[in-house]
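Only one protein chain is missing from this complex, and each of the others stays in its spot.
Right, subunit A next:
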Amino acid sequence: MAASIAIHLEFGGGAELLFNGVKKHHVTLPSQSEPWDMKQLLVWIQRNLLKERPELFVQGDSVRPGILVLINDADWELMGELDYQLQDQDNVVFISTLHGG
């Protein structure tokens, strides 16, 4: 049984346009039996935060190519990408490196 965890989300580089222009979000993920991982976080974001055009943010299981993901200021490629298990007070940043949103 994992307790609910607080996560700080940030969107930049144009990704915030999909979230009503709001760059910083402080969210609390509800408690559940398994620990939260990035894959589940993306699903949660898509369901609860994403305001429009999901295909510009998510592609399949992962983020759309061109969106840089940083977990606690480190490249998520070094943290296991989608399999990284979130911890309380983690800081996750999504920066779009593309033109169009």
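Basically, a contact is a pair of C-beta atoms (placed from the backbone, for glycine too) under 8 Å apart; a residue touches a chain by one contact, two chains touch by 3 or more; residues count from 1.
Quick note on the criterion: contacts and distances are computed from a predicted model.
Visitor: UniProt protein name for the omitted subunit, picking from "WD repeat-containing protein WRAP73", "Cytoplasmic tRNA 2-thiolation protein 2", "Cyclin-H" or "Regulator of G-protein signaling 9a"?
Guide: So the chain that does not appear here would be "Cytoplasmic tRNA 2-thiolation protein 2", according to UniProt.
Visitor: What is the set of subunit A residues that contact the non-displayed chain in the whole complex?
Guide: Those residues of subunit A that touch the unshown chain are 12-14, 16-17, 53, 56, 65-66, 68, 70, 73-75, 77-80, 83-84, 93, 95, 97-101.
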